[in-house]
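Left out: one protein chain. Kept in place: all the others.
When the chains are written out, they are named A, B and C in that same order, and each has its own residue count from 1.
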């Protein structure tokens, strides 16, 4: 049985020997640890079970710890995100997930805090003293069970209307380790399959399906109970895990998951806003949203 | 000064003589009064200030009165809605408005209660005993200030992806009369200009802009303070109304607006669900949503 | 290490031999299984680790399954609750827990749906056709971390003001078995220690501290990760469980916990309302709330 994780880092770190076709470099900053994994070719992709592309994991102090240096966390994410995005051109951001299921609500909660600018005329922007604003559109496409529309289809429809230079998708992820909940961000340019975090897999959202570059920003918010149980049992040399049938409908989250999601949404939104509008101060952006 | 109203009925009823090019018929049911206004030509359109088309107003007991016959209210809306929609084919429903502003939240709250079916395979539907389901997609497009995308653009993008036979748009409206708040539904086939209810006018959403028939379902939730004041003063032969400057940012709503919106969303959602899935009972639909 | 559970049933069922001083009888109804455990004396109390009293566990089809017979579930709870309450006299109901933490929000969400009647005069009640109403007061006392006041203190203060014949407290519980989440209700007359469900233990709420009989109604909404892990490992003869440090801040819940809580609150509220106002129909009560 394969442990369930949406983090390339967690697949990579459990391998005893280096994967062929996969590069990994680590970087330790003052209050963030950054791991850059590059899946270079088809061989690497098959070995690590992830599409070809770059996967950046940023590990920071817990989001729920408000006394920690928010600026440092944010600037680590902002810097990595800017490296992945085109320098200019319109951006469409989609916050994936179900706003009625707390650990899946990261996407919808983040978009509430993003600064949409595409509709602001150059004249208005100048008169407000905001200078030239990069055109940004923001949507919360909802989930298939509520909309009847694949998230990939819905985003494609909007891409055709607003013709962005790139798309950012935000989603809640599943991690394998409890220790990664509430303190980890993964960026990747290989796209995303929505619903991985808390449900069934769906149509892919990537450069191939949308026609423009896609940067996926994900935050692990749950650990699968079956994965946790198997890890515990394997680790303890227990050969025959017998899990109760209900396990497949269960998830592990921090007790304070509502707060974790709210703080993660604050942090992710501000990181994106600052990456897209580097000439505006975080304080001004916060006042504008 | 023109009084502000989104109801064709309220323009029509204040005219001393019949408008040329406009037809009106009334129908009194047990617990609903139905007024059908037809704007037949350009002359009628200019006279009444609304695009050519049919405007059906359904006046029922207050939504907040839960002891009233919900079935009767619902069936009146369901019957009129079915008359306006194509008999078969996929339907896209868009709930317009801002879910953070209570009187504007009718659209988003209604879509939470709608049954999306487009993603349910024929096999699954049969195995669940639901028979053949009409394909329905459901979106809450948000508002321009939050998304940067005109609602009309966003719906157009989705229409291009899901190719519906018709689109239903749901929105909160402004009425002229306090007595119409919380007990009125307007259906029309002439499209809608989002934001009329509580803000600035935007791009039109109609058959011309979307390429498929559009049925707009609106519920008045606010009265404009300036309109109310002018009506009061005119009625009292007061010649020079001097309104405080703040009036333009103010609205009149029922004290219990939160409850009114919740009940209206329940009623509108069930009416639409029943119109689109007439072979399912209201109870079954409610359990499925 | 002791497994963590708030259900007397779960302590009882894991003992290989009967506990001295503890009685247990089971009852199978059409769609509910009822287990009545009586802790008869100090010996029984020490053996089972729960105060002297009666513990009724009602196991029903999952709350989230709306197509299941709601009436049967409700009537099982209503019948058992009525057996525990005084036949007449004022009742105070307190919904414990933190409304911002989903699995702890059962209490606050339930009180939103309860019918308070203490303020309704006999004249008004008669004129509304409601007959004679039992005086019911309803509070959501919040949590110590937000109020600075022990829940037991706050309820005591209100008891002194409204002098009820009995108090009902509603709280989310921790169970040991995943299979009990979302389909179990425990009633007991031995009081409650708030915060057991998701946090630290606090002052007891019982007949001794409040001065009037206390009936606690609890619904298990989480399983402790440490308990789950130990159970899995023990079951698999693994001797040395080594759990990650984060485990103590983690909990297991159903993926659809938001829906489970909402449905449980509906069911619990209606069961209580029907137990206290048996002369009113469930439909009328629902319309009044």
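Methods note: contacts are C-beta pairs under 8 Å (C-beta built on N, C-alpha and C of every residue); 3 or more make two chains touch, one makes a residue touch a chain.
Just so we're clear, the structure is a prediction, and the values are computed from it rather than from any experiment.
Student: Of B:5, B:35, B:75 or B:102, which residue touches the hidden chain?
Tutor: Of all options in B:5, B:35, B:75 or B:102, contact with the hidden chain holds for B:102.
Student: Can you tell me which of C:101, C:139 or C:280 touches the chain that was removed from the display?
Tutor: C:139
Student: For the chain left out of this view, which of C:79, C:154, C:212 or C:226 touches it?
Tutor: The single option touching the absent chain is C:154.
Student: Which positions on subunit B touch the chain that was left off?
Tutor: 100-102, 177-179, 181, 198-199, 223, 225, 228-229, 232-233, 235-247, 249-259
Student: Residues of subunit C in contact with the chain that isn't shown?
Tutor: Residue positions of subunit C that touch the missing chain: 111-112, 116-120, 135-142, 144-150, 153-154, 156-162.
To be clear about the criterion, only the chains that are shown with their structure count from here on.
Student: As a quick test, compute the distance in whole Å between the mean CA positions of subunit A and subunit C.
Tutor: About 38 Å, centre to centre.
Student: Please tell me the distance, in whole Å, between the geometric centres of subunit B and subunit C computed from their C-alpha atoms.
Tutor: 42
Student: Can you tell me which residues of subunit C touch two or more of the remaining chains?
Tutor: none
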